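Shown here: the complex without one of its protein chains, the others still in place.
Letters A, B, C and D mark the chains in the order given here, with residues in each chain numbered from 1 onward.
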Amino acid sequence: MLNYIGRRLLQLIPVLLGMTFIVFLIIRAIPGDPAQVILGQQATEAAVQALRESLGLDNPWYVQYVHYLGDLLRGDLGTSMRTREAISSEIWPYLAATIELAFCAMVLAIIIGVNAGIISAWFQNSWFDYTAMVLALIGVSMPIFWLGLMFQWGFSIQLDWLPTSGREDARNPVEPITHLYLIDTLVQGRFDQFVEVLKHLILPALALATIPMAIIARMTRSSMLEVMRSDYIRTARAKGQKTFLVVYKHALKNAIIPVLTVIGLQTGLLLGGAILTETIFSWPGVGRYIYDAIGFRDYPVIQAGILIIAFLFILINLIVDILYSFVDKRIKYN
Amino acid sequence: GGSDDKSSGDNKDNNSSGDGGGTLIFGRGGDSVSLDPITVTDGESFAVTQNIFETLIRFGEQDTTLQPGLAKEWKVSDDGLTYTFTLQEGVKFHDGTDFNADAVVKNFERWMNGNAEKFPYYQSMFGGFKGEKSAVIKDVKADGASTVIITLNDPQAPFLKNLAMSPFGIASPTAFEKEGDKFGDNPVGTGPFKFVSWKRNDSVTVEKNADYWKEGLPKMDQVVFKSIPDNSARLNALKTGEIDLATGISPSDSASIEADKNLQLIERPSLNVGYLGMTVTRKPFDDKRVRQAVNYAIDKEALVNAFYEGKADIASNPMPPAVSGFNEEISAYPYDPEKAKKLLKEAGYDGKEIELWAMPVPRPYMPDGQKIAEAIQKNLEDVGMKSKIVTYEWATYLEKAAKGEADAFLLGWTGDNGDADNFLYTLLDESNIGSNNYTYFKNSETHKLLLEAQKETDEEKRNELYKKAQEIFHDEAPWVPLAYSTPLLAGKSTIKNFHPHPTGSDIFDTIEVN
Amino acid sequence: MKKELLNVIELETTFFTDDGPVKAVDGVSFSLYEGEILGVVGESGCGKSVTSLSIMGLIPSPPGKITGGEIMYKEQDLTTFSQKAMRKIRGKDIAMIFQEPMTSLNPLFTIGNQLTEAISIHHKDWPKKQIRARAIEMMTLVGLPRAEELFKDYPHQLSGGMRQRVMIAMALVCDPNILIADEPTTALDVTIQAQILALMKDLNRRLNTAVMMITHDLGVVAETCERVVVMYGGKIVEEGLVDEIFKSPQHPYTQGLIQSIPDMRYKKQRLYAIPGNVPKPGSVVQGCRFAARCEFAFERCTIEEPELYVVSPQHKSRCFLSEEGMRNERAVIES
Amino acid sequence: MATEQTLTEVKTNEAGPWRDAWRSFKKSKISLIGAGIVLLFIILAILAPLIAPQGINEQNLTERLQPPSADHWFGTDDFGRDIFSRVLYGARISLWVGFFSVIGSIVVGSLLGILAGYYGRWVDTIISRIFDIMLAFPSILLAISIVAVLGPSLQNALIAIAIVNIPNFGRLIRSKVLSIKQEEYITSAKAIGMKDTRILFRHILPNSMAPVIVQGTLAIATAIIEAAALGFLGLGAQAPTPEWGKMLADARVYLVNAPWTMIFPGIAIMLTVLGFNLMGDGLLDALDPKMKN
Partner (left out) sequence: MSEPLLKVEGLKKYFPIQAGLITHTVGQVKAVDDVSFDVYEGETLGIVGESGCGKSTTGRMLMRLLEPTAGRITFSGREISELSNKELRAVRRDIQMVFQDPYASLNPRHTIGKILEEPLIVHGIGNAKERKARVLSLLNTVGLSDFHAKRYPHQFSGGQRQRVGIARALMTNPKLVIADEPVSALDVSVQAQVLNLMQDLQRDFKLTYIFIAHDLGVVRHISNRVGVMYLGHIVELAGSESLYEEPLHPYTQALLAAVPIPDPDFKREAELIKGDIPSPSNPPSGCTFHTRCPFKMDICTQQEPIFKEVKPGHSVACHLYNDAHHNDIKQSN
């Protein structure tokens, strides 16, 4: 087990290295002079040149890359060109916002998706199955940025049930500790704020959850159907086991394995897709952070942001792989 | 972040206390970059620092006239090289440090010993840093506790206006000496509000400075600067009551706001101009007649009505009327497609398709570059000029335009300090080719006029020089000036005494919410 | 005469597929007696598994459905039982083991878990200890060594033979009256098959469980069963005591089948081969299903469907040649 | 004999693997609906100039933001342009982007996949690693980065989407090649003395096509959404192109006052994507039932 994790971590090294290189290349290839951007429209040429030098932008790219790698190894993600803050120290609140959003979305997607999939498979060809699967197909086909706007239009503007944007009620701001507001408010015993935070989470999380939810539901269903046809399910039924237990004990555990992969993949995609949701709901997350940084040519921030998301993505998939081995003892990692 | 947490916690009150007080949630388009004003150049940062810091001289409530700030009064020597400021007394910084001449000198010393990267605005407004030849300020000295003397190397006509700009807010020396580079996270000034906390990309919270030196101000207990990047999301938040006041209202929404009795539309006096620039070094715009033809071809009125929703005036000059020196005698080219066609024919325009660059980001002077470009495209097509709309990401856009790569491009300018020089010289003088003179326009006459005006301290004479220059610009037509827009804000109808400032950085000392 | 445990009467099971309904089992009737081992033999697709799954009420539905007949057990018709009632029967009264020991055990649960589950379903009141003891007792009974250790193992850690033993243990753990074994040894190697067959015979004798042994291997039938039912195309074509069926098979299909197997004990010069192919299930045929491949077919065979004629008290055959009056004729044809 | 023979031939000709796939595809109502939707949009796209009541760029500033009416079925936008016409033309753009970006990824992906799968060893290691790295980035993020480099335009969005999808197809083909290499009919082809290249092109590739077609159809759906997302973020099509995502971005401001400017392009995206998804699902069942999981 440890051996396996160790091996997977070792295997990550070339991928991570490749990732840093690709990110670095892409960022360098973006046209535009960050120095000019930092100083703005009214800056003089001399000032721009001076800034360029002091940022090391006039070094050849490989020198910049080596410096960059060296810094990364020291845990230094660089300094934002715009705010002049160390990215490693300023990124957490953004990341926390995204993580909180993504986590809630994923929890929603998993709970609803998996159960809808199970029930659809259990009552195959029933009206529930048809409805759920049609909804799932529509869900997969949904442009979430549009869906998000429609939610906003419907639930915030027309019905005025839920807030349109942000993470908290600005009149009653959360005192951040971990920057995961659900946790922070609970720790401080501020249930009024907790409810506010939840209210702010609902729409973006729902929008973000739509696609993974649909995909998970479909995957669970087909995986369940496959498993339900298998011999050991027949065995369980031949023992006289209750259908509920056959489904939720015997079948689910087997069917969940491919679903786990999908969950892992979708979590990563969701982190990327958050950029759209964050735009629509003014969510101060890492997606916006990167997107804004692109606008400002804030190289170090773009690099660090993309790298961190990609790293999280890899990490999640690693965790999923490890989860497998807990679910399925057959998977021998040696 | 701020360690001062008495604001959070138990104040669940809303802002309905009769005599002001309460919290104002101000929704805006972006987050601050830093809260140390001298280090930044962006309006969103200034919007906050304006309320925490004060400058020696401040602008008028809604114009760019010079008013006493932290300096009660000032004198200029005849040669224009020595400025003597008398400071307000009894003012304290938020951290308790006394505000006095010493503090002012320390601020100037901090700035003068910096560099272009750290303090970009100091460089661009005052020419350079200590010891540099181009530096405007020679030195700054305290004369007693409440007098400061600033000596210049060369006279600078807009010097006082420059000093009134937000970056030159006076900070507590104790604090910036202690915090160093982190001062931007923990700003301490003398302003009406004290810094409380900053949630990146989300909100900055400031609270009432109870010891503010202006009696009875500020009215609000707390102001939250909330960033909601998306215009429509911001408006939605206003409508649902999540915020009280919103900037960056798109003109297209003005009608619906005016119709809503819970909301009011607030206009910010204009200090900007939006224009279509034509790069005079590129065909076909190297021919004056073609440029004039384009001026005739564009239906500015329709544009202003459609995309500024009437919240703008048709522009006739490269600077807005609020700036002294504006030439009222010049009127904009009328919409005359026939004339345009004729001029094009005269010029022998070959029908070559041009690239029409559209701004990728909204700015007050250009609420929707894409759409305006589309409309212009149509206008040009009507007179036989084919164009292709091109856009780049904002930074690239500016950079490429500065390199003279655009045929025709949309752009605009918001004045920094309300001086004509800041428009005409910056945008159209040959010495700014490659930076802000994107049209590459070059004219020996205007060059002479503008340089002369920089040295001229007599207001009348100076204005004459600028008016003359504007005539030449009108005739040479490197631009199609499109509009002087009044940027819009919207707020709850309960908001009172809010006077948005043309520079875009508002001080919330007088604002009240009932 | 032994007591009749199970009586299947005119069972008809249909699959409603996209290509129309397929009658996989078409009017099958037979009885299973106490303590006996009944062989059900036939080539693939003839409906053996569907018959057994019908008895268990485990026909995958949709698309399958019992469309006719009765399955009488303890004077009740199982086809009328609800799923809930059926669950009480399954495992406790009628147990089943399957062809693929590799896939019939849930790969994600330990052997112990699956065995004890089988017990606790029907003995909810038993304490954990008792359940465990019973499971281990059963494992020992089916010849699984180191039962205690195996208890914690996962199926993939066991060999095919051991897994089939686990399956048998699981089936017998609640003392069922009937054990349906659907090709329990087909996937196993010969040496292992011999062990499992021996085990089943032994258990049948010791526990007096009636076994319905489904197989396509006549060798297995000859070795283990007392009575046998031969199926072809969803129907029973011949039924009788093993001795009789092997010595004097009545139906041409049974005859062909027996002759077409190479015998290991001596060398046949040339095998008898039934011409043609096993019919596609669901193909509608007029008359006798086997007529197209039958050497002895005559006109009547293609028009009219023969019934199960009684040849001797325990021996029936679905062939006109077995009809009372035809016996003599048959002798003529055969000679 | 001749006549009987030809009769049987005619009948048996109907039964190739593709025919079978078509038959089972036809059987599924859902996939037919999907194909119907796709076909409808294709027809609309082709006939857009004929059907559209107005040109895509016919501005009429006096008729801005009109709600749906008999004249303007979907209402008008802020230029007074007919949204229905623009949505119709938008179909051209979305289908074009979807189709060609996927073709691009299939071509490049297949090439790399075949190289990796067939030659194995270090070729495989390098190509697979590159795929791993690319897949480690959430696709929309990668696409945004690529567009940031190339500059925002429809064409660059198409290229970015194509690049982002390459590893998906590459991996698919690679795994297909690897698994088909193990199939017994490949062994039997080797056993009759067939050359490797012939095996690759006559046996392995044709048998890998089914999943590529399925994946391709589904990828078109994703590509359409991704293109719209980029357009929405201002990184794809530029004004006045009536690209759906771009139309949504332009219409956001009118969410409250003129919701129809948002609703119709959104529905158009959803329907087209749904069509391709349904069709892909049907194809999956018809062409490659084994691939389902």
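The working rule: a residue touches a chain if its C-beta (ideal position, glycine included) is under 8 Å from a C-beta of that chain, and two chains touch if they have at least 3 such contacts.
Source: prediction; values computed, not measured.
Contact with the chain not shown here comes from a single listed residue; of C:Pro127, C:Pro275 or C:Pro313, that residue is C:Pro275.
Residue C:Ile261 is the one among C:Ala133, C:Ile261, C:Val285 or C:Ile303 that touches the chain not shown.
Check C:Glu223, C:Glu307 or C:Glu323 against the missing chain and you find that the one touching it is C:Glu223.
The omitted chain makes contact with just one of the residues C:Tyr33, C:Phe246 or C:Phe296: C:Phe246.
Along chain C, the points of touch with the absent chain fall at residues 43-44, 159-162, 189-195, 197-198, 216-224, 242-243, 246-247, 256-258, 260-265, 267-268, 270-275, 277-278, 293. Residues of chain D in contact with the chain left out of this view: 5, 8-9, 12-13, 15-17, 20, 183-185, 187-195, 198, 203, 206-207.
Here is the rule we use: only the chains that are shown with their structure count from here on.
Between the Cα centres of chain A and chain D there is a gap of 25 Å. One simple way to say how far apart two chains are is to compare their mean CA positions; for chain C and chain D this gives 50 Å. Taking the mean of the C-alpha atoms as each chain's centre, chain B and chain C sit 90 Å apart.
Contact with two or more other chains is made by residues 230, 236, 239, 392-393, 396 of chain B. Those residues of chain D in touch with two or more other chains are numbered 148, 151, 252, 255-256. Taken pair by pair, the chains that touch are A-B, A-C, A-D, B-D.
On the side of chain A, the complex with chain D involves touching residues 14-15, 18-19, 22-23, 26-27, 29-31, 137-138, 140-143, 145-146, 149-150, 152-153, 157, 222-223, 226, 258, 268-273, 275-276, 279, 290-291, 294, 302, 306, 309-310, 313-314.
Only residues 230-232, 235-236, 239, 250, 252-253, 255-256, 302, 305-306, 358, 360, 370-371, 373-375, 377-378, 389-393, 396 of chain B touch chain D when the two sit together in their complex. Touching chain B in their complex are the following residues of chain A: 31-34, 36-47, 50-51, 54-55, 82-85, 90, 93-94, 97, 152, 156-157, 160, 163-167, 169-176, 192, 279-282, 284, 288-289, 292, 294-297.
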